[in-house]
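One protein chain is absent from this view; the other protein chains keep their places.
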Amino acid sequence: MAFLELEHIEKDFGAAPVVIDLCLDVQEGEFVSLLGGSGCGKTTTLRMIAGFEVPTRGLIRIDGQDVVNVAARHRNIGMVFQNYALFPNMTAFQNIAFGLSMASIAKADIRTRVQEMLALVHMEEFAGRYPQQLSGGQQQRVALARALAIRPKMLLLDEPLSALDARIRTRLREEIRQIQRTVGITTVYVTHDQEEALSISDRVVVMERGKIEQVGTPKEIYDTPATRHVASFIGTLNMLEATVSDAGSGELDIGGARIRTAAAIRAASGTIIHAAIRPERISPSAGAEGDNRLSGCVTETLFLGSTVRLVVHVEGHRLSVDLFNDPDLPVPQIGADITLSFAPEACIPIYVTN
Amino acid sequence: MKNLINGRAAKPLSSFAYVGVLPFLFFAFAFMLLPSGVLLLGAFQDAHGRFTFANIVALFDPSILKSYAISIQVSAATAVGGAVAGFLLAHAITMGRLPKAVRNFVVTFSGVASNFAGVPLAFAFISTFGRVGMVTFILKQLFGISLYDSGFNLYSFWGLTITYIYFQIPLMVLIISPTLEGMKREWREAAENLGAGAFRYWLRIGLPILLPSLLSSLVLLFGNAFGAYATAYALTGGLINLVPILIGAQIRGNVLYNPNLGYALALGMVAVMAVALAAYVTMQRLTARWMK
Partner (left out) sequence: MRKRNFWSWLWVVLAFAYFLMPLIATFLFSLRGKKGVLSFLAYRRVFEDPQFLSTFGFSLEMAILTVIAGFLLMVPTTIWIELKLPKLRPLIEALSYLPFVIPPIVLVFGLIRMYSRPPFALVSTPALLVAGYIVISFPYMYRSISGGLQAIHLKTLMEAAQSLGAAWVTAVLRIVLPNIRSALLSAALLTFAIVIGELTLAVMLAWPAFGPYMALVGRDRAYEPAALAILSFLLTWLSVAVMHAVTRGGERSDSGAGAVH
């Protein structure tokens, strides 16, 4: 039995369906991200788990208990909001202590617990500060401590890092993950940043327009996207228009070139599909025996720090090819002709109807 | 005058720039500051222009103190009444999950009602609660209750209070609604999430955050009532000796044997309003800090 079970959850706002037939199981101690663009229903789903929205249809079970009719404040779930929502009239200490004082815990015990939490998020010296005196990152840490202080059954985070600078975001998300591991709490994390979701989650749930597109580990989502939306949402992806030549042997025709994919093709010959290839899996060389080969012309070289991205025009398509920034390897010149190769396993068929 | 682009901070320009505000400053000086200053100075002069504290001392004459007392009482009563009722109404329309149309209507109506003060408002209340007013009439005809025989009198402290409240409540709604709307929904949710119900939320978080705003509104309402002349005059015809009425009478004739005493009265009034304003501004600063 999973710790959190969402069964056929649906939510309508008036006539408009915002979450459609959503089913999800989250195991105890797992860190799951709901990933998607704005309007995909991820925040609404989170708020239904928290109890701030009531599902129009469906069941929510936490630790075996049906909670749909349980008020938010009795669910014992910790929540971290996007804009922190720290109480401005209380210090960091008082904010963290608030949930504990609601539970009528003895003052001495509250003290101990709050100190513990402050230490957990590395904010001990800021106990007496008011939210206005703290930076965004600091406020978020206090918000996290506040949510965890009451020893909740589950932790929910609603885009907690989107209001912060890029640098702080990277650091803070690792801290959040570390804290979550230390405490071992089941966590659902909502974000629109795919890099964030991939880097810290045990599993990622990609959502679009109220529905789940794919659930899987970060690697699965990245390497084998199930739908076109997932493929284009996650990372950079080259999408080439291809005609199925021979479904049985996985042969595709891309603008005249014969390309083989290792995945099974679920379409009849003659159908037009998309062949998706990750930029880092394309090599600017002849490659090994059995690799697919394409030839084209380099139109741009972009320096991205640890990678160098080549933009290559091939058969009427623009392909991105990512290379490690190796000082020993010469970067092809703009205008040069180039041969590209990639393994059949790197070619993912994406069906147009998805 | 052609260079306005910020980068070219031409220093000589800034002294020339002050010319632009001269008309306004001149106006403010001539028609606001100077007349008030002259008035306040007059409070410290006697009939021959010599400096004296006598007028200030005369302010402590029992009948004058009584005027201040009544003015303060009416203002305080209507400020508190207006603040409480106005707050509840504003809360209902902003956080009470009512349709937006209701909120818009109440705000528009508040704009009207807060401007409706003065002579028309007095007439309205006389037509309603006066000796031959509609409500007085209906109560007598339909229920046999004689309003005036049971001690009620519109032309009294309480009559004035009910009338003033008619514009105090809308004023409160207008002042406090934006602040209520600035209260983040997430605070309520976070509190709920941590186990607090409505009562404890308001007690520990909602009201403390709103407190500076509420206090500053109270002060504004107080000042509003304290300085009001037209409504009081039209309603009571000068029967009740509020400070503005006293000053008004002094302007028109010689009710007080000493015109400089009138100036002292004005000084007293300005002093009260200035304290109110100082309190208001301080509270507003506090609110701004928390509402970011």
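Letters are used for the chains, namely A and B, taken in the order the chains are written, and counting of residues starts over at 1 for each.
Assume a contact is a pair of C-beta atoms (placed from the backbone, for glycine too) under 8 Å apart; a residue touches a chain by one contact, two chains touch by 3 or more.
Note that the coordinates shown come from a computational prediction; the quantities given were computed from them, not determined experimentally.
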Specify the shown partners of the omitted chain in the complete complex.
-> B
Of B:A85, B:L180, B:L211 or B:A279, the residue in touch with the unshown chain = B:A85
From B:A83, B:I126, B:I240 or B:L261, residue that would touch the chain that is not displayed | B:I126
From the list B:P23, B:P62 or B:G144, which touches the chain that is not on show?
-> B:P23
Quick one: say which of B:A69, B:V102 or B:A288 touches the chain that got left out.
-> B:V102
Spell out the interface residues on subunit B facing the chain that's missing from view.
-> 1-2, 4-6, 13-14, 17-18, 20-21, 23-24, 27-28, 30-39, 42, 85, 88-89, 91-93, 96-98, 102, 104, 106-128, 132-135, 166-167, 169, 171, 174-175, 177-178, 198, 223-231, 233-234, 237, 244, 247-248, 250-252, 262-263, 266, 269-270, 273-274, 277, 281
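Here, only the chains that are shown with their structure count from here on.
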Using the average of all C-alpha atoms in each chain as its centre, how far is it in Å between subunit A and subunit B?
-> 55
Note which residues of subunit A are touching subunit B in the complex, please.
-> 50, 52, 71-74, 77-79, 81, 83, 85-90, 98-99, 102-103, 132, 146-147, 150
Inside the complex, what are the residues of subunit B that reach subunit A?
-> 184, 186-187, 189-197, 200, 204-205, 208-209, 289-292
